[in-house]
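Below you'll find the structure I mean.
For this depiction, one protein chain was excluded, whereas all remaining protein chains were kept in their positions.
Chain IDs A and B follow the sequence of writing; residue 1 opens each chain.
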Amino acid sequence: MRQSLASRLMNGARLVYISQLYSFKIAMVYRAQFALTILDTFVGMILPIAFITIMYNVSQGISGWSFYQLLLLVGLVDFATIVVYYANPARINNVLRLGYFDTYLTKPQSPILMLLTKTEGMWSFFFGMWSIIVIAFACANLSFSMMNLAPFIITVLGGVVTFMLFTAFTGIASYRIFSQANSQNWLMSNILSFGQYPLKIYGNIGAIIFTFAAPIALASFYPASLLLGKIGILYFFAIFGLEVALSAVFLKASETLLKGYTSASG
Amino acid sequence: MPDSIITISNVKKRFKTYKAGEHKKGFLGRLMRKYYYNQALDGVSFGIKKGEITALLGKNGSGKSTLIKIMTGVLHPDSGEVLVDGMSPWGDRTRLAKEIGVVFSQHNNLYFDLPPSDTFDYMKSLYSVPEHEYRQRLRYLLKLLDFEDKYKTQTRLLSFGERMKGNFISALLHNPKIVFLDEATVGIDLPSRFALRKAVQQMRKDFGTTFVIATHIVDDIEALAERIIFVDKSKVIFDGPRGEFDSIIGNKKHIELQFSDGVDPKIKGFGKVLEQGEGYIKLEIDSDKVKDKSLSRLLFSKGVIDYSVYEPDLSYILGKFYATLDKRKK
Partner (left out) sequence: MFASLEKYYGLFRIRAKGITVYKGDFVVTLLLRVLFPVLMIFVWTAVYVTTGTTKIAGFSLLGIYAYFLITASLAPFRSDIDDMIGSDVLTGAIAVFLVRPITYLLDSIITDLSTVVVGFFTLTVPILALAVLFVPLNASLLLFGLFGVEAIAAYLISMLLEIMVGLLAVYFTSYAGMAAVINRCMSFFGGGLLPLSFFPSQISTVLSYLPFQFLYYVPAATLSGSISVQSSLFSLAIAAIWIVGLFVAAKFAWRAAKKHINAVGV
């Protein structure tokens, strides 16, 4: 008997919460590691900001977009980055290849959920924290209509979920194609970088790729454009609808691929 | 010592160690660990003869791995002298390395992404083994360990036991004088373990290779050890031939009896009861009691369906030995 969607979501949320709590506890034991994670995430956050600061220092930047607007995009991509630490493609690939997935299959939760909730410790938590600070700082220096705030938040969250499922899908798909998977994480972090800039600079083909195929724009560019009034508020429905549709597609594709999964030899 | 290939004299070694979560005082101290010292070896001495198969026994953390690392040049002691094949392991490390082979249990000697055959080829150039000798030796070892059909498979795809066989072969290709096995048979399937044991005995017979085996697997000790060195709490507490170790518990025999109608209580008078069940009993008796007339009468009585008399097995002896260690602690 299939659980209802609501209870599955509740279960999933509880799993995520418990994994994070557990990571916190481990981090507390190794305090030096804790301090380092904060430093590591800080540096990871600061470098792209340094990049655009220097860019706007030596030039006029990208026309139509001010420094703070670009900073907003950077912050949103940082927020989406925590996804890669949940749906870490290299980890997914390894889990499948080395046969750990067998242990997930024997547990009563959805194996996909288990794949996604074995988090990389505190990294995602702190990076998420920095990203919210950056987003808040950017917003404080931007003017926008308060009416756009709700659609903004909804599309950000929807975009992040879509991107997470896309990331999980590539992780599972790569298992069938490649024997080593470190390149997967690389691919993800590159795709994320593309989300830090306005979609128009990539031309039409780029726009299609980052909207439908590797949908980072759904988590960064489109929500930012909604908030800043660069596109009309009615577009919200189209964007949210696309997020839901793509999420379903990636989820279904992941489940189908997993069915063809074979366990590594013992 | 005369024909000793390894001599250890009064070796002492202590380690700096720390407890996770404990830190030095003060603000910066939070980032630095608090270290304290752990005496791993406290005046250890022994000599190992050429061609001997020695078992290094001891509980985990007793110092046996440290001894092996000191004998192979990975670590050096705080004081004391060590001579292996006439060389100081850490002073002449690269020279000694050519004469020894080491198999660790937790670390592979084999390159993971390639088949063992590639590692073997590399060992050949690393140890400068002449081509002809290499081919002969490889054939010999592959046959001895029954590894011929697997050694061209990528190491990643081999089972744990097969990998250990490969590790073992790679450590022996250069015909080392001394081979050190550091818990090398832990976790391996039985057929592979038998093959490894057979290989040790055969190599000693054919080439006079000296083996130093650190282990706690009783079956391996039983099958291989001619000499036992028992390390506990940083000291050697037993060093002698296997027979001498067995008689630690005194000259005892074990006797098992099966009764048709419940255990005859008279039997209990002959020795210590080890196990008892429904019509079944196992006793430990002094060896000379075996010839006792009243015992033989009992054994041949109607009530006894079956019986057997044998030497206590090694795991029992070890058990008693460990028990005396614990008693000393108290």
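The working rule: a contact is a pair of C-beta atoms (placed from the backbone, for glycine too) under 8 Å apart; a residue touches a chain by one contact, two chains touch by 3 or more.
Owing to the predicted nature of the structure, the values given are computational and were not obtained by experimental measurement.
Between the chain not shown and the residues A:I133, A:I153, A:I201 or A:A245, the one that touches is A:I201. Shown as candidates are B:Y127, B:F160, B:F238 or B:Y280; the residue that touches the absent chain is B:Y127.
Contact with the omitted chain, checked across B:K34, B:H107 or B:K152, is made by B:H107.
Note on the undisplayed chain: of the listed residues B:T17, B:S247 or B:Q276, the one touching it is B:T17. For subunit A, the residues in touch with the chain missing from this view are 30, 32-33, 36-37, 39-40, 43-44, 47, 50-51, 54-55, 57-64, 177-180, 183, 186-187, 190, 193-194, 197-198, 200-202, 206. Listed for subunit B, the residues touching the missing chain in the whole complex are 15-17, 40, 66, 69, 72-76, 93-95, 97-98, 100, 102, 104, 106-109, 111-114, 118-119, 121-122, 124-128, 154.
Rule of thumb we're sticking to: only the chains that are shown with their structure count from here on.
Chain centres here are Cα means. That of subunit A falls 52 Å from that of subunit B.
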